[in-house]
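Please find one structure pasted underneath; my questions will follow.
All protein chains but one are shown at their positions in the complex.
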Amino acid sequence: MKVGILGGSGYGGLELIRLLLMHPYVEIEKVVSPSYAGQELSSVFPHLNQVELPSFVELDALEVAEGVDLIFFATPADVSATYIPTFHGLGVPCIDLSGGFRLRDGAVFEEWYNHASPSSELLREAVYGLTELNPEQIEHANIIANPGCYPTATLLGLLPIMKEKWLSRNSIIIDGKSGVSGAGRKVGLGTHFAEVNENISAYKVNEHQHIPEIEQVLSELVKKETRVSFTTHLIPLTRGMMCTLYVGMKESHSTAEIIALYEAYYENHPFVRIFSEGTFPTPKGVAGTNYCDIGLSVDHRTKRITIVSCIDNLMKGAAGQAVQNMNVRFGFPEKTGLVLTPVFP
Amino acid sequence: MKVGILGGSGYGGLELIRLLLMHPYVEIEKVVSPSYAGQELSSVFPHLNQVELPSFVELDALEVAEGVDLIFFATPADVSATYIPTFHGLGVPCIDLSGGFRLRDGAVFEEWYNHASPSSELLREAVYGLTELNPEQIEHANIIANPGCYPTATLLGLLPIMKEKWLSRNSIIIDGKSGVSGAGRKVGLGTHFAEVNENISAYKVNEHQHIPEIEQVLSELVKKETRVSFTTHLIPLTRGMMCTLYVGMKESHSTAEIIALYEAYYENHPFVRIFSEGTFPTPKGVAGTNYCDIGLSVDHRTKRITIVSCIDNLMKGAAGQAVQNMNVRFGFPEKTGLVLTPVFP
Amino acid sequence: MKVGILGGSGYGGLELIRLLLMHPYVEIEKVVSPSYAGQELSSVFPHLNQVELPSFVELDALEVAEGVDLIFFATPADVSATYIPTFHGLGVPCIDLSGGFRLRDGAVFEEWYNHASPSSELLREAVYGLTELNPEQIEHANIIANPGCYPTATLLGLLPIMKEKWLSRNSIIIDGKSGVSGAGRKVGLGTHFAEVNENISAYKVNEHQHIPEIEQVLSELVKKETRVSFTTHLIPLTRGMMCTLYVGMKESHSTAEIIALYEAYYENHPFVRIFSEGTFPTPKGVAGTNYCDIGLSVDHRTKRITIVSCIDNLMKGAAGQAVQNMNVRFGFPEKTGLVLTPVFP
Partner (left out) sequence: MKVGILGGSGYGGLELIRLLLMHPYVEIEKVVSPSYAGQELSSVFPHLNQVELPSFVELDALEVAEGVDLIFFATPADVSATYIPTFHGLGVPCIDLSGGFRLRDGAVFEEWYNHASPSSELLREAVYGLTELNPEQIEHANIIANPGCYPTATLLGLLPIMKEKWLSRNSIIIDGKSGVSGAGRKVGLGTHFAEVNENISAYKVNEHQHIPEIEQVLSELVKKETRVSFTTHLIPLTRGMMCTLYVGMKESHSTAEIIALYEAYYENHPFVRIFSEGTFPTPKGVAGTNYCDIGLSVDHRTKRITIVSCIDNLMKGAAGQAVQNMNVRFGFPEKTGLVLTPVFP
């Protein structure tokens, strides 16, 4: 099977390349990057020296679509929103790593992204690609909206308890901490080493576009409008993400009971690992892999559960989950090409 | 005025030395470190080469007390708890940077520190040294319990709103993020560079001894027992701390209204700086100084305020506040020796 | 084929485990760690959760040797020196990642390691496992002394020019820079995050035991005693190593000429990549892989070549090269299990 990658010169695209090179059933046919078109990948990215890959090409939809079974969009949301309708029209399935197709409702999109979606009519056709939640839909989807990194870590940390409706709705608070690669390869003072190192920054406080994405999924699950508080922090690491979740319980349950609930829920989901009582996951423990590691602790004093959920933002939070979705969509075993041991330390 | 420092070879003690060397009215008379007794400070800490300081001495209470007007304890809690009664008996005022005297109630101490306080009878005599809260008491205190770093950032972020009782009690959630120097100079896998770098760790989840310290102050302020959820995270930076606080409001107020409340509260407190709407503080913005910087944002959707509070954990979170308390206690202007511009970047 | 790993709880051992799990012809049969014997690997290293591995066992030579085709020693040099004679006597081939068997001459060993080698009679039987230099010897070796990380980066950066004897002997200066994982998992102030971060340390200046290891290889190559200056620096990164080499030329050659010499030399060595003129490698460009990347620049003003050589110290500098040596020794294609794309960024 042959795939094309749009946005091959960003961190998400480079991670897709790393993964697809290890995938037994996939060949990388086209790598699109208007800024580097015509150049070899290894001349821009020396870490790819002596790795066999096609050169960067222009974003010409017809040419890119030619001879390709699937397109990955590792581009900004506006590029996805502009080009996915074209590829969709040409009958090429698309997996979009951006936020362009994650929200179903065009009005909500406009509220949080500050402009109308250029392809609002397709928003409802896209399937939200949280693999553990939507496998059947993903099997038949032609536009898969790969979830955001924070929503992935958050939702995997919440799904089992939402299902059981044990939690006090609207009590959910999400404190997210992310490495800098999540901000992409674009330069700016916000990613300047001298200002990020030895520092922590809260950003987009109460305004992050991952808020409606999380709320959309949670509201559908409990079939009632659900609101969350969500704050994101930039942490001085390159890769890795932790979401610390605080949820109020309707009535008190023991940590052991909660852990059992989570283990049962994720029994057949190989990429979600539940930690034993008293232990908590770290981003380094999932580095370079598609795992989401989850630890849980009940505080009986406040009747709240503290949930710690960790992913590699470029893997389960981006390229890894995209490959996982490709596997589900094209009938490969879910783990194909993704059986990796964390790079530790 | 002459002072002694116990625990002069830890990070808190070294920061006290840095500050007191700049203080116009203070002379460092004794620096105690049993492990290095007899050695010059500069032979252990080359950054102190050519700085005039006495050599390290043994912990002999009578000798240390001799000719000294004040003792700083930059020691573990059990050392403070063991030796403060002696110095107190000798009539020497003590400022304790450890947790040995912060909790008033011996039973609560035992619950959270897992052993009885060796000096529980003095617990009620100690004054909690959050300078902005307790200046009058500090003026006359002979045992000043310097607050913990997390409680300092948290309480300064909450004081104005607690006073007004605008908040929904028991709604408070504190997500703390700290640099590694807060863990002290003791070696262990938890501070090994290779495991801390490119990583984040949640630790002492729902079990941190700063929980009762925060709750004690808040409960006294609102005159009702108040519970908080509190999770601490180790972040790969040397210095710096951010607490992200989530508090539910009884009724909705605008961000501008909340900021005005905070500005009024801290009008005469030079070390607390309130940020304007839409901007948030960072640890780098207070590095090396005694400032506590606070940013605020109301989320009308959830009726919660997000409060971001930043300090340098070794300064306002330890040595800086200790010097500030010394100034208040001995009648120097509060800012003496503490007028520092952040080291940026 | 079945292998045992001694020192499975150190960074070198963990990296061996990561690699061998991906190797198609190898099964990890025994993982020895006296400190954790009896425990599951995943209980000590949560990043190995849900990875199938045997539990840690004691270091009982007879039991460990049983049913195993090869032993990796990822232990300190004294453990290797003590136990390799036993395993060797039992007829089990050993690949030693420590410095215990790298020096041929017992007197030199004693001079630099400050104690006699416990197995000096075997020193001459061991083969130095710089794969690119010694493949034929490695094929038949029963004790393979895997090179040190600095010697690997240094020697690969020097081999082509030594062979041609273009360089001015005794002009070689090696400035090495290493991440902290090279110091191992042992705790100490030298690896404490707060002291390593935002810092650089020169260590073992003119006393590093890698000096005789490098000189032994170079002296044999040019058949004359050769001396180098060598300084090592600890850099605040977890993984990665750069050696900057300065060598005087007998007569001036162009950078292009030198690059051509290196490209020819490494033509059939897939893990050494020579950079084009004006570009230089970085540790991030080889992270997680077995590559050694080399960049070259001639300075006609001083008649010196600057050579920049980068490896991942845990891979080509330890576990990666050990697996490469295993492949050569057991007749697998050299790249088996080592075709990896760098984890970037």
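Letters A, B and C mark the chains as written, and numbering starts fresh at 1 in each.
As a working rule, a residue touches a chain if its C-beta (ideal position, glycine included) is under 8 Å from a C-beta of that chain, and two chains touch if they have at least 3 such contacts.
Keep in mind that what you see is a predicted model, and the values were worked out from it rather than measured.
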From the listed residues A:G91, A:G188 or A:G331, report the one that touches the chain absent from this view. A:G188
Out of B:P24, B:P46 or B:G91, which residue would touch the omitted chain in the full complex? B:P46
Quickly run down the residues of chain A that touch the omitted chain. 11, 179-181, 183, 185, 187-189, 191-194, 196-198, 236-238
Logged for chain B, residues touching the omitted partner chain are 11, 14, 17-18, 21-22, 45-51, 181, 197-198, 238-239, 270, 273, 275, 279, 281-282, 284-288, 293, 341-345
Contacts of chain C with the missing chain: which residues? 170, 173, 175, 177, 179, 194-195, 197-203, 205-206, 227-229, 231, 233, 235-240, 242, 244, 246, 280, 282-284, 287, 295, 297-299, 301-302, 304, 306, 308, 310, 345
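One rule holds in what follows: only the chains that are shown with their structure count from here on.
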Examine where the copies chain B and chain C touch and state whether the two sides share over half of their residue numbers (same) or under half (different). same
Taking each chain's centre as the mean of its CA atoms, which one is farthest from the centre of chain C? B
If I superpose chain A onto chain B using their CA atoms, what angle of rotation comes out, to the nearest 5 degrees? 180
Centroid from C-alpha atoms only, then distance chain A to chain C, rounded to Å. What do you get? 36
With chain centres taken as the means of their Cα atoms, state the distance from chain A to chain B in Å. 38
Using Cα averages as centroids, what's the distance between chain B and chain C in whole Å? 46
Listing for chain A: what residues touch at least two other chains? 197-198, 238-239, 282, 284, 287, 345
